[in-house]
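Okay, handing you the structure first.
Heads up, one of the protein chains got dropped from this complex, but the rest are sitting where they should.
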Amino acid sequence: MRRVKGFFLRKAKLVAALAAISLLVPANLTLAQKVTIRLWHAMGPQGPVVEELAKAYSFQHPEIKVIAEFKGSYDETFLKTITAAKAGNPPHVVQVVVSSTRAAIDSNLFVPIEDVFDQYGISVNWEDFIDAPMNMYRIGGRLYSIPWNSSSPITFWNKSIFDKAGLSLSKKPYFSEVTEAARKIVGAGLTKSGITWALVKFFFENWMSNMDQNLVDAENGRIGRPAKAYFLSDAATRSYGWFKQLWDEGFYESPGRRAWGEAKRLFGAQVVPMALHSTAGTIAYEQTAVGKFEVSSSYLPVPDGTERQGVMVGGASLWMTKGHPDAEMETAARLAVWMTDMAQTIRWHQSTGYYPIKRDAMKILEREGWYVEHPNHRTALEQLMETKPSRATQGAVVGAYREIHDIIIWVYEAIMEGTSVEEALAEADKRAKDAITEYRRSVE
Amino acid sequence: MINKRKRIFLIQVCLIVCSLLVAAPVIFAVITSTQTPAEVDSYPPKVTPGSAGLARYAEVWRIGIGRMMLNSLYISAVVTVGKIGVSILAALALVYFNFRFKNLVFFFIFITIMFPVPVRVVPLFDLVQKLKMGDSYYALTIPFLASATATFLLRQHFMSIPASMVDAARVEGVGPLKFLFLVLIPMSINTLGALAMVTFIYIWNQYLWPMIVISSNERQVVQLGLKMLRPGEAGRQDWALAMAGVVIAMVIPLVIFLLLQEQFMRGFALSEEK
Partner (left out) sequence: MRSAYSNKVVPWLLLSPSILICILFLYYPMVQIAKLSLYKVAFFGMRMKYVGLENFIQLFSSPVYLGSILTSLVFSGAVVVLGISISMGLALLANQKVYGARLSRVGLIWPYALSPAIAGIVWLYLFNPAVGVINYTTGLLFGIKPQWYSHRSSALTMVITAATWKILGYNVIFLLAGLQNIPGQFLEAAQIDGASTFQRFWKITLPLLSPTMFFLLIMNLIQSFFTNFGLVNVMTEGGPREATNILIYQMYTSGFRYFKSGFASAQSLILFAIVVGLTLMQFKLTSRRVHYQGG
């Protein structure tokens, strides 16, 4: 096999680095004693921060080596975990997206994290955590995973352009305000289009929750397995109705399905003055605007006259897989806890925009005046704090979530090709029922 | 009646234009790979080499696509050699030996031409996990080592070798392996070259199977690397980067193709010279 020069150079650097590190490691620790913990995640843009965390933990605990690997999208990461588990070699800790909660439980791959903590006597004060994510991941009284990167949707807007148009977006905008702003700004020729957002389920879910509408029945899947999804609800109709209006008037610029990066690019290139995104993109959005314009943020827009119920928790949590030796299980559990400790939570929040999972984190940062310089980080947090607890905001638990995700995207695409909202939602309702029924057929 | 010279000239021009048209997409790709993001976005599109030079290639290599290319090279080489080896032995047995069930065995191997990889992918995935070969080079190579096509073609080719050579060998008491190496292989260079090219490219281009069975980036093949570079994936926005990946993914099979395409033509009896 041909060896490339780069290979050799890298090998040489690696050897030199190892030699240097070995000088720092206490002499009585050999490599054989190292416990290796593998953490698989789906953090693309935020990947480097995860790497840093892994390195930091490894550095603080010389007997432990944490390898954090980016495995692609949440779907891909989940699939690869299944694959690895079947091969007998799953990673210890996996980041699983919130919507896959039911599927994760059904897959039999994971141990409820609370059980792991109990087994090894690791005590965690759950009271310190923000309610919303805890409510999401606690099912049937047991906490299955530890919340880690939680997020909600917010609206990023280009303050510089808004200023030029003599406008400003209010903190808690209604649909009509956004449409009006788009109309004025595009009309003044300041940008090509009005708003963009990636074609994903995220925003739809949160419109539903904001209007106190469960996504599925059986109380959003929390008291039993659901049988259908509420695509025919008023909330769904109004959400997609607004989308259709934006599309018909030429104010919505489509980045493509699941194209978070492209949406950001459109915003950064000032093709649109507004973008719906996850709070997890705060740093990324601010970076893309550096030197060009000022970024402001507001809550997710809701239909006119709606009393905001609040947002559901998006993002993902850390799950632990079965089948590792005790030493590794315990170490992995401690790693998971460490990742949500105050210092790490604050750092994670500051470097990305995901919520700090601990209640007090926000207070600490406020005292330090950090939010004065980073007002955008604060927006989503406030939106979250104002959320009223209900089944809708707790989030849906349904096994066929992947199918439903595809259906939500399907409705967007149907509307963009001229299908009426009613027709599209009728089809969506049918498909969701089929998908849920099919899922139940195979797990019951 | 068009002047004969004009006609020839016209044909030549057409040939050149068509070749350029066929090559155009790839030419664009290569040019784009040298452009900076600003140049890629520029309007009208910039069709000349950009100022980023080879920077994208360094980046693509750094990200891990280079490693993937080496993976592809490794498995393609292994399977090419392995599959041809396995099939040559099979053809040798089927043509130069007489034993019960000979035709049945040939049929048995040949029928698998109707079992393409995508059809088998679901249970193959499961099987490979059971054999503890998941996420490994073994999974990418071993299932490909038996081939209906290669066995068939080699068998056919062997059968076209004049009986006189076979008789001469028998008279001289040459054993089967010696016969293979001293007579059969030298007489099969075209077929072997053709099979080598086809196999190499076939394995290099595999997409669905590696996508399913490989979960770690270190063992992934370069085709999947292209997907990872696509703008829209995980925050990627750089078309120049993607095009650099394309070039990296295409160089080696292209070289193999150019080296062996003559053999390929002859081996499949596709060219005038025999």
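Letters A and B mark the chains in the order given here, with residues in each chain numbered from 1 onward.
The rule we apply is simple: a contact is a pair of C-beta atoms (placed from the backbone, for glycine too) under 8 Å apart; a residue touches a chain by one contact, two chains touch by 3 or more.
From a predicted model like this one, the values you see are computed outputs, not experimental measurements.
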item: Contact set of the excluded chain (shown chains only); value: A, B
item: Identified contact with the non-displayed chain, of A:E52, A:D106, A:E177 or A:D341; value: A:D106
item: Residue in contact with the excluded chain [from A:V35, A:V124 or A:M416]; value: A:M416
item: Footprint left on chain A by the chain that the document does not show; value: 75, 79, 82, 86, 103, 106-109, 254, 256-257, 400, 402-403, 409-410, 413-414, 416-417, 431, 434-435, 438-439, 441-443
item: Hidden partner interface residues of chain B, rising order; value: 8, 11-12, 14-16, 18-19, 22-23, 25-26, 28-29, 32, 40-41, 43-45, 47, 86-87, 89-90, 92-99, 102-103, 105, 108-109, 112-127, 129, 142-143, 145-146, 151, 155-156, 159, 163, 166-167, 169-170, 176, 179, 201, 204-205, 207-208, 211-212, 223, 226-227, 229-230, 239, 242-243, 245-246, 249-250, 253-254, 256-258, 261, 264-265, 268-272
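Everything that follows uses one rule, which is that only the chains that are shown with their structure count from here on.
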item: Centroid distance [mean C-alpha coordinates] between chain B and chain A, Å; value: 40
item: Residues of chain A touching chain B in the complex; value: 1-2, 4, 6, 44-45, 69-73, 79-80, 83-84, 86-88, 255-256, 258-262, 264-265, 269, 284
item: Chain B to chain A touching residues, read off their complex; value: 41, 61, 66, 70, 73-74, 77, 125-126, 129-130, 132, 134-135, 212-213, 215-217, 228, 231-237
